[in-house]
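Single-structure report; data block below.
What follows is an incomplete set of chains from the complex, kept in their original frame.
Just so it is clear, A, B and C label the chains in written order, and each chain counts residues from 1 on its own.
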Amino acid sequence: MKKILGIGGLLVFVCVLTGVLNPDFVSVYNLQNTLRWTSLFGVISVGVAFVIITGGIDLSIGSVVGLVGSLLAWLLTQKGWSAPAAVAMVLLVSLGIGVLHGLLITKLRLQPFVVTLCGLLLYRGAARYITDDQSLGFGTAYEGLRRLAIGKIPIPGLAADSFALPVPFLILMVIAVIAAVFLNRTIYGRYLLALGRNETAARYSGIHTDRVKIIAYVICSVSAGVGGVLFALDVNSIQPSGLGEFYELYAIAAAVLGGCSLRGGEGTITGVIIGAAVLRVLYNAINILRIPTHLEFAIIGAVILAGVITDELVKRYAVKRRAVRQLAAEQAHKASVPS
Amino acid sequence: MVDASAAPLLEVRQLSKRFPGVLALRSVSLRVLPGEVLAVIGENGAGKSTLMKILAGVQKPDTGEVLLDGRPVEINSVREAIGLGIVLIHQELNLSDNLDIGANIFLGREPRRCGLIDKQRIFRESQPLLARIGLEQSPRTLVNQLAIGQQQMVEIAKALSSQARVLIMDEPTSSLSQHEAEQLFRVVHQLRSNGVSIVYISHRLGEVRELADRVVVLRDGENAGELAREEICHDQMVKLMVGRDVSQFYQHQLHAPGPLALEVRGVRTLAHARHSIDLQVHAGEIVGLAGLVGAGRTELLRAIFGVDPMLGGEIRVAGQSVRVSHPRDAIQAGIGLVPEDRKEQGLVLEMAVRENLSLPSLRRDQTRGFLNREREADITRQMIGDLRIKTPGPEQIVQFLSGGNQQKVVLGKWLAMNPKVLLLDEPTRGIDVGAKREIYRLMEELADKGVAVLFVSSEMEEILGMSDRALVMHEGRITGELQREELSEEAVMNLATGGGRNPAGVSQ
Amino acid sequence: GKPGEPAGASTSKPSGATEGGTSKPKLAYVTNGIDPFWNTASAGVRAAAKEFDAECEVLMPAKGIVDQNRMIETLLARGVDGIAISPIDAANQVGVINEAAARTRIITQDSDAPDSKRLCFVGMNNYSAGRAAGKLVKEALPNGGKVMIFVGRLEQLNAQQRRQGVIDELMDRAAQSLETIQYDPPGRVIEGARFVVLDTRTDNFDYARAKANAEDAITAHPDLACMIGLFAYNAPMCKEAVKEAGKLKSIQIVSFDEQDSTLQGIIDGDVYGTVSQQPYMYGYHSVRILAALKRGDESVLPPNGFYEVAIQEVRKANVQEFWTELKKLQKGEE
């Protein structure tokens, strides 16, 4: 809860600052865009949060996004598959990838970093191979399917041309609610948290830790798959060698900003989504405030670093203050009871 | 009393289990009668935990069978074991400390409503369990806010909650305070009278004597004998465990204290910031530091050794004031520490005996930053010889040594430094009788050579048997000092529970 | 690719004596990255390879100049009869090109390295292309307005030259000579009589970022009148953003190159026009020249070392025709 306060405060701060400096920030159009991008990145961030909670990592997310996006465009435009079949197929592929990661990590006891680093290379290569390294696009066909990514749902009661919810935001909300319920209310979620902190303890409690871990990797890859579909539909033009590059780092950064510990066992869905929002709002602010693009990286890096440092210092300060308070209370007690 | 001829509830026949490098169990047999407390004892590495893990479904045997109610059963997983009513409290703590007490108690068996976890029910059902074991905490408290002993109690509550028919406790009291342990014994008696069978493993033979209806002894992975209720006595148990008579456990003679070696003045520790501590240890003296778990003894040793920051005060070694802000400062001043947690703090488990033995002395023996390999080899050879470390060679990975020999390696690290002051924190915890004796002998030898020895122990016998002088702590301060002739169980307990002497009279 | 006969003479320098003329020339065409633009060029490569009886592989470095240099090295190690390269950083790849020139025939295409020992350059003038795009902007906005430039990476010479061409045209400055271009620093507003160039935003070839950049520009500058995409994918991303913002009427788009989406945009009236470099011709003429050189025919070398491929401005008027032609070319050899 406290963790969310901190990152939430940061989000509000950046929003208010940007809004004051440039009121266009709070224009309907911009809010919709920011919400849409937050949603797209939010989907993959929520996914990776599950893996991070198990104490693992997934470096292959960007490549899965690339593979799924390329495959989707390829199946639709080159192979003439129907939209539902193609979407089902690519999600199945991402599911398979998740299972593969999970099996390699649990059954062969390979390290997540290594397995998913290989994945990063493999799936990128696969995307390029399948599409023969050709750019693909949906053109103007598939406008229906594309509404998944760029559609907007008007809010009942509001004028037609005013704020409408981007469809990806709804998708994120659905995913987030399912994820939050899964994590906090179901036994699997509890098992995830338990094994993330102490795998032996979980195993000794009769939990099939391997199975739960595999589930986490599947969730992560399938989220990346959903993200891949949305990204591909959104940009409408897919370059197999580039789509999704580095997205794993954004997703992991969002999760860490949002309070997930890479040591495992810690994390909330709300936090992760706020983390993703902070990153997107920062990008947006940099553009809106006409800060040169080449400062972008430096600013984002500095904000994340400042965020984690503050978090750490606040934690320490809290510990110290508690100790001091205790000491003071005891001394007051002593003073009132003369020895 | 239990009828010894009754049909066993649980029976183990000819069980064998091999690990890479060790035959942990060779055709071990065991019978657990309904409603009895069966103690299983044996030296470190005798195979006790392995046998229990097999029964609990954590590990699988290579050969042999397990019978429940006379019927052979196959236990493939923890879940199946729990289903059969066999529940194990592990030797090490196994909790997820990011979750609350209730969540840990019901981990793996969460009650559900509409597919979701029924948190209310968990809290409702946890409360009486906690009350039963005397843990005064809300089930919603996070486990990482509990002291170690309390966490162990959570483990016990967890085991109780699963309605076991056979409850196995693997060294449950090793981190419990006297009070908590007594609470546990009450629970054990209660369970027994409810017909639950209990398998109780402990190195504390006093407890075994107190609790057990029957004792089974393992040695080197084999059945070494069995004692009926009336045969249970300390010497018998030891004899079966080590395979020979062991008389004269503590061969203590009073040492003549030399000059002041370690002086602690007004030291405050983080855990107990409100009390300052003064103590003195002379060269050639063995001082015991007694107290209940959580009394702040470890904290004190850690502060002296520079692991934790001191909140004030002064430390003098051989009359010289030393500033310790890191273990290296303490080591340079001639202090060594055999820490409480051997595997976490004392040893680099995956490294060789040689590398562990030489770790603190590398710096002293360096030539411009380079390793002095001859010196390292010398030290290794000497320590393996002097301490009689049982190892196939200096390159053996420490992990594969038995607990006692591991502890000797830790001791050897410091002996190679020729310390003026040696601090030992629970030097014999979890170590079998044979190894214990050797450790005691070493402590004596060191004192004879003029080393100041300060050791922490939670075992009364050890404090009584080994100390020239004992200091007793209670809630972060030293509540009393007892000379050799004043030492008695009552005197120590009295001070340890905060009663007794006026603390003002301490350490003058 | 099939491994051909192992070339024993891989490290030997090309000399008249080794020209047998019997075997097919083995050529390589090295791009500066992966882009649809190069797929069209590849079509030209394949067409010419067929026509002039040569073998030519197309290599696209995925990771910039390091990758490109490495590819050249492996080509030299393997032994090829000629290389056509689009140097990523011409001024600083002189060494690499000269090393290649010592071992085989090398020509530049798309982007030149005039100080090197390359045999000739097939391409166009990026600065002029930029000015042509600037003219399109002027046509689209006779009354002037605020414009913004979008590009993948601004460090690339062709991007810099195009950008400067656009700016100079819009500011009505005199034409600069290619060798001595003065660049306006990015990140600063450039104001002229009619036009204001607000900014140049980069996206590191991340399409999603390219689109987000366009959206943010729409937000930050409600009076934005024109978007200029310097790389092939930029304008399509701008088009997506403008379309979704419902601003197709108020924001003009001017593009480079000929992605399908751009051409479709021109047909639909969403994109004003594009400057095509005719990459097909890059590929075609590169192979034609190299194949002839391998056969000992030096006459194919253009007199001043520059084989200029005319740029083509595509507007609504000629887009259909251009696209039909393009499709024909691309299909021709499949």
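For this structure, a couple of remarks:
Everything below uses one rule, namely that a contact is a pair of C-beta atoms (placed from the backbone, for glycine too) under 8 Å apart; a residue touches a chain by one contact, two chains touch by 3 or more.
Just so you know, these numbers come straight off a predicted model, no measurement behind them.
Written in terms of the labels on the displayed chains, the full complex in this file has the makeup A x2, B x1, C x1.
Just so it is clear, only the chains that are shown with their structure count from here on.
Taken chain by chain, the contacts run in an open path, each chain touching the next and the two ends left apart.
Taking the mean of each chain's C-alpha atoms, the chain closest to the overall C-alpha centroid is A. For the pair chain A and chain C, the distance between mean C-alpha positions equals 36 Å. Taking each chain's centre as the mean of its C-alpha atoms, chain A lies 44 Å from chain B. None of the residues of chain B touches two or more other chains.
Per the touch definition, chain C reaches chain A in the complex via residues 34-36, 39, 60, 62, 186-187, 198-199, 201-203, 205-213, 215-220, 222, 233, 236-237, 240, 244-245, 259-261, 264. Contact residues on chain A toward chain B in their complex (touch as defined above): 181, 185-187, 190-191, 193-198, 200-208, 265-266, 323, 326-327, 330-331. Put simply, chain B touches chain A in their complex at residues 56-58, 77-79, 81-82, 88, 90, 92-99, 103-104, 107-110, 112, 115-117, 158, 270, 273-274.
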